[in-house]
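One protein chain is absent from this view; the other protein chains keep their places.
Every chain is named by a letter (A and B) in the order it is written, and numbering of its residues begins at 1.
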Amino acid sequence: MSLVSYHLSEIVSRFGGHVEGDDSVAVNQVATLDHATSGQIAFLTNSKYRKQLESTHASAVIVAESDVDATTLPRIVCENPYSYFAKLSTFLNPLPAVKAGIHSSAVVGNGAKISPGAQIDEFVSIGEGAIIGSGSVIMAGCSIGANTAIGENTRLYPRVVVYHNCLVGNNVIIHSGVVIGADGFGFAMENNAWLKIPQIGRAIIGNDVEIGANTTIDRGALDNTVIEDGVKLDNLIQIAHNVRIGSHTVIAGCAGIAGSTTVGSYCQIGGSAGIVGHVNIADGVVISPFTMISKSLREKGTYSGMNPFSEKDKWMKNTAHLRHLDEMATRIKNLEKELEALNRRE
Amino acid sequence: MSLVSYHLSEIVSRFGGHVEGDDSVAVNQVATLDHATSGQIAFLTNSKYRKQLESTHASAVIVAESDVDATTLPRIVCENPYSYFAKLSTFLNPLPAVKAGIHSSAVVGNGAKISPGAQIDEFVSIGEGAIIGSGSVIMAGCSIGANTAIGENTRLYPRVVVYHNCLVGNNVIIHSGVVIGADGFGFAMENNAWLKIPQIGRAIIGNDVEIGANTTIDRGALDNTVIEDGVKLDNLIQIAHNVRIGSHTVIAGCAGIAGSTTVGSYCQIGGSAGIVGHVNIADGVVISPFTMISKSLREKGTYSGMNPFSEKDKWMKNTAHLRHLDEMATRIKNLEKELEALNRRE
Partner (left out) sequence: MSLVSYHLSEIVSRFGGHVEGDDSVAVNQVATLDHATSGQIAFLTNSKYRKQLESTHASAVIVAESDVDATTLPRIVCENPYSYFAKLSTFLNPLPAVKAGIHSSAVVGNGAKISPGAQIDEFVSIGEGAIIGSGSVIMAGCSIGANTAIGENTRLYPRVVVYHNCLVGNNVIIHSGVVIGADGFGFAMENNAWLKIPQIGRAIIGNDVEIGANTTIDRGALDNTVIEDGVKLDNLIQIAHNVRIGSHTVIAGCAGIAGSTTVGSYCQIGGSAGIVGHVNIADGVVISPFTMISKSLREKGTYSGMNPFSEKDKWMKNTAHLRHLDEMATRIKNLEKELEALNRRE
């Protein structure tokens, strides 16, 4: 992969900010302060890492106004060095160009509408009546169900499955192994056996969503499962049927959201966290990792529930009391009463 | 998808119950009370939702005898409205008909026996000596290992992998991304390195089982891993080697069952719950979500162990004491002794 170099002057004319020092310096890649080599540009997002500026081998750095004097290296000064770095890196590391066309091995069902601007790779299955928008890339071995629509400029990495009758928006990134629209988990008991409840809702994925590897998003039971615009899901997340995830919410790996729960916009849910079914989470809620939310959260705020760890011996000694907390509370209450009685007697 | 309508009279003659009101009303789909439109039939499974009956646009409803007077809409009266709805929905939403035959791109090993009544889709691999029963559908990109047998009327959604020498029963539904029969996790330490223990048992899946997307069921180490009839597994569940899950047990998403554990029949295991290895869980046990079961459960009952959450500030203040519970218990005991001494002195 040969990289193209850009002068700092070109970069600021494209992305804003201004240059301090030699603006003819050219860079072709972003890097961390620690690992940058000559020809690369690093970034300082937190003043506490100013020390690293002294030893970096970067040819230039991106800094905030408040850190402008922290180095004599050529530097781009801007408001938000982290988002500046994100945009510059996206520019320096473009995705492979879309190679429009349908690979000869792909199987396309009757009535499917594939934009001439879409790329359909080998071993892809596209069901009857499905739609694939312009600029979208469906990589090797993906399976798109009947009557499912994929928007424009969306990228499905190899081995993604989207079941029938689902919707995926524009500018969506879906990583390998993701399954969208599988049946939700719904059964009715009769005569000592579970009867399947057909899952006839859809899974609807908005625009600008990213979905991490092997994450699963079930279709709705009767109504739909909805992932709103700008949501970012990490790997191995379970989104059950009829869940709605509000716009721009981010969820870290291994989290699970049970059925019919609604999560607001701009929430942040930590890794391995869980939310029970049929509750509502307000906008802007932050949930710590390993925390189980067992009821609705009406107020913005940060919620935690991890059990603290300790060395196993100590943990065993302390944790044994958890099964006797109620008795402990009663004993404290009794002590208070007796002491009060004693004090009264004096 | 064009839907077929049925008169209420036809429905009760097929599924039982009786009609109150106009039995010539026709419906073509099930829906929730809230979202039903004309031509659809809703259902009331819990009297606390009777209020929704007033505003529903459904053409008819399914109710229990006890709610027969809760509406003047045409209604089917039956014993168990939820299972009635399940059966009616299954009838109104049939799966696509089986298209018997083997897609030209499928690769079939020597000696494999594929029923002429089975449907094998594109990019499917079927190993040597494998068996696929009549009425079964193996969708795009599935891989069936050598000498594995799949029963009748079983459906594998796209990209399911079943390793060699495994058994899958009749009327089973397996969702995309499921992996059955991968090696269990077994190693012996020698000379400071882990030696692999070959996993030569099988994974055996009974009849009427459903397995959710991206769930993994490992093959046995020496003996077998067994999922009994009627078990329902949600998404992203891990079933380790030599586990046995008893008939009609249901397990919610993200749960994990460690090696050689036996779970009874008719158990219900919550989301993100876990069971350690080498224990036995009695029939009918209910395990709450986010609960870790660390020993055998001999008695039917409900078991819980989630850590409660709270606002982060409160959680930090309270949780700090968890590491001092043993000391706290000692202090209470000392207070009791001192108070007793004081009382004696008086």
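The rule is short, and it goes like this: a contact is a pair of C-beta atoms (placed from the backbone, for glycine too) under 8 Å apart; a residue touches a chain by one contact, two chains touch by 3 or more.
This is a predicted model, so every value here is computed, not measured.
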Using the document's definition of touch, tell me which of B:L92, B:V161 or B:V209 contacts the absent chain. B:V161
Selected residue (touches chain absent from view) among B:V12, B:A26, B:V98 or B:L339: B:L339
Among A:S5, A:S24, A:T90 or A:N192, which one touches the chain that has been omitted from the display? A:T90
Touch criterion as defined above, residue of A:H7, A:R50, A:H248 or A:K300 at the omitted chain: A:H248
Absent-chain contact - pick from A:E122, A:E190 or A:D223: A:E122
On chain A, what residues meet the omitted chain? 1, 29-32, 35, 80, 82-83, 85-87, 89-90, 93, 103, 105, 121-123, 139-141, 157-159, 173, 175-177, 208, 210, 212-214, 230, 232, 234-236, 248, 250, 252-254, 266, 271-272, 289-290, 306-312, 315-316, 319-320, 322-326, 328-329, 332, 335-336, 339, 342-343, 346
What chain B residues would touch the chain not displayed? 105, 107, 123, 125, 141, 143, 147, 159, 161, 163, 177, 179, 182-183, 185, 187-190, 192-198, 200, 214, 216, 218, 222-223, 236, 238, 240, 254, 256, 258, 272, 274, 276, 287-288, 291-294, 301-308, 310, 314, 317-322, 324, 328, 331-332, 335, 338-339, 342, 345
